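Only one protein chain is missing; all other protein chains are in place.
Chain naming follows the written order as A and B, and within any one chain the residues start at number 1.
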Amino acid sequence: MHMADALISPAVGGVFWAATAGLMTYCSKKMRNSFESLQVPLMGVLGAFIFASQMINFTIPGTGSSGHLGGGLLLAILLGPCPAFMTIASVLTVQALFFADGGLLALGCNIFNLGFFPCFLAYPFIYKLIAGEKPTQSRIVAGSILAAVVGLQLGAFGVVLETLFSGISELPFSTFVLLMQPIHLAIGVVEGLVTASVVAFVWAARPEILEMAAGHAPAKSFSIQKVLATLMILALVTGTGLSWFASAHPDGLEWSMAKTSGKEELEAPEQGIHSMLGHLQEATSFLPDYGFKSAEVTEAAEGEAQHETAVVEEAEAWPAVDIGTSVAGVVGGSLTLLMAWSIALFLRREQKTS
Amino acid sequence: MPKIESSLFEIGVLDQLAFQDTPLHRIDPRIKLITTLCFIVTVVSYNHYEFSALLPLILYPIALSASGQLPGAYLWRKLLIASPFALLIGMFNPLFDHSTLLQIGGLSISGGWVSFASIMLRFTLTVSAALILVASTGFATVCMALGRMGISKVFTTQLLFLYRYIFILTDEGLRMMRARNLRSFDKRGTGLKIYGSMLGQLLLRTMDRAQRIHQAMLCRGFTGDIRLNRQFRLRSTDITFAAGWLTFFILARTCNLPLAVGQFVMGIAA
Partner (left out) sequence: MSHHIVEVCDLRYCYPDGTEALLGVDFRIHHGESVAIVGANGAGKSTLLLHLNGCLVPKVGQVRIGDCPLTPSTLQQIRRTVGMVFQDPDDQLFLPTVYDDVAFGPLNLGLPPDEVEARVRHALDTVNCEHLSKRPPYKLSGGEKRSVAIATVLAMSPDILVLDEPSSNLDPRTRRKLITLLQGFEHTKIIATHDLDMVMDVCERTIVFHKGKVLADGATRDIFSNDALLEQAHLERPLSMNGRG
């Protein structure tokens, strides 16, 4: 599943775009050094192939539903990690631009989830180790399934983390994980089987293709950049994970702060300053306090269904929002919509006459 | 099967729209790219409970699609088709967030519903901005603009190739599927093994095609660097376009315009 712009925050989007851009630069440099002019048309055309193959499906016996190829692992097997990563990036770009599959800001996340994990982790560390240079049928199947499953699990987990860190969705971590991981386990198995069957076909028909591809991928030479990138990502994940657990306690702080400062102050804030402060808070803490919070909030709401507590709760959840001015917001919002619509009509009429 | 044809159709339609000649189409593609990205970042930067503050931003897609003569119904349809994921995840917000946020008359609206509405609004804004970008510029031009703005040439070139050959490959895939379906009955013959060999065949043919394309390129003197004789020139209209919209985004972001308007109106009414 792809991340969407609707669920992302600029911080998360930015970070993953930086990571993706870094990886793409790394790949371009790598490919320029060992440049084979065949690579460029090959990558483009294989990208189109992935696109086309995603449209063809097969029936999964027993379920009656159909499955199809994702493509990341297959590309890595055919092209090697760097070209495969670029190719997946391009497929996802086309999907984002034409089919609104994921958004432009979330594209960085999607390329990372669906590209980095299969190409730079699953392929070299799992598939290659199992299947090796001269694979047999069973090794291909085993390697593909395992690599696909792991790659997709990591990718799915990536989506969960990104949504979590963005703080737009209220879906708690545990629920989301329970949703995503099992589904993607099934998808991973299917992907692995499909990849295996295609690879087996190619291996039988024209083994030199796979041999050539295996030759391209760097055997054991990991550059410093790659190691650093991996470390950075791990640091990111663990750092935010730790801060997530740490932020459990600030909830208590905010609660008490709200209690001591009093209801009146919170009901008539200076809108501008509050929202700006609120923003600073969100940006610096990186992991917003929603997940844990909403669980607390729901419990409290269920436990004590009192207006007063509810107000304090809501203030705790977001100091900037204010019930008093909300009506004005609705009125203003509708007027804005009306204005926008009339401007649009005006512009269209202008366009038609000119 | 319908999915392939309709997908090709989609790409074709968007591309078709890109060939029109309107003021929007004439804006430098790099400018359009920058404003679209700024727009998306602006939309996404609001906190999850803000809804009405986001509304002024609707002006951007509406104004652009009007001046670019892009059919509203078509854009709506694309939005609807793309909405399931956002809907699916967003739907959970009302379930998990019961804190009361709004009180209109006697009706209390929970934070969950507000954030859900916010998600759907973000979705509408960001997706329509991206669609409008492609519909008013054309995919190939966007790629070239990216190349001019510093994105790796290797990437933009193979992106161009991908786009070019999507039609051909999906066409081949479609023909294969038709052939298979005509010879399979009761879901027999549509299993994994056949699928694997179908894809395998398509793959091998694709790689042969890549080889031929490569040869054609070499025969025309290709030495590794794709050069395209396209000129992008910035005009004052383009600069004005960018400056105007960016100012608007900043304005909308820093001041809650609907709130101000609403308060003003209620002030008059009171």
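We take it that contacts are C-beta pairs under 8 Å (C-beta built on N, C-alpha and C of every residue); 3 or more make two chains touch, one makes a residue touch a chain.
Since this is a predicted model, take the numbers as computed values, not measurements.
A.B. asks: Looking beyond the chains shown, say which of B:A140, B:V154, B:L174 or B:M198 touches the absent one.
C.D. replies: Checking the options B:A140, B:V154, B:L174 or B:M198, the one contacting the hidden chain is B:A140.
A.B. asks: Quick one: which of B:F51, B:F161 or B:Y195 touches the chain that's been left out?
C.D. replies: B:F161
A.B. asks: Of the residues B:Y74, B:W113, B:F222 or B:F264, I need the one that contacts the missing chain.
C.D. replies: B:F222
A.B. asks: Touching the missing chain, which residues of chain B?
C.D. replies: 15, 19, 140-141, 143-144, 160-161, 163-165, 167-168, 209, 212-213, 215-223, 227-230
In this section, only the chains that are shown with their structure count from here on.
A.B. asks: Please report how many Å separate the Cα centroid of chain A from that of chain B, as a whole number.
C.D. replies: That pair's centroid distance is 17 Å.
A.B. asks: What residues of chain A sit close enough to touch chain B in their complex?
C.D. replies: By the definition above, chain A touches chain B via 1-2, 4-10, 13, 24-25, 27-28, 31-32, 35, 37-49, 51-53, 55-59, 61, 69, 78, 86-87, 89-91, 93-94, 96-101, 103-105, 163, 167-172, 175, 193-194, 196-198, 200-202, 205-206, 209, 271-272, 275, 278-279, 282, 290, 294-295, 297-298, 301-302, 307, 310-311, 313-314, 317-318, 320-321, 323, 325-333, 335-337, 339-341, 343-345, 347-348, 351.
A.B. asks: Would you pull the chain B residues touching chain A in the complex into a rising list?
C.D. replies: Chain B residues touching chain A: 3-4, 7, 10-11, 14, 22, 36-37, 40-41, 43-45, 47-49, 51-53, 55-56, 58-59, 62-63, 65-67, 69, 78-79, 81-82, 85-86, 89-90, 92-93, 95-104, 111-112, 115, 118-120, 122-123, 126-127, 129-131, 133-134, 139, 142, 152-155, 157-166, 168-170, 172-174, 176-177, 187, 190-204, 206-207, 209-211, 213-214, 217-218, 222-224, 226, 254-263, 265-266.
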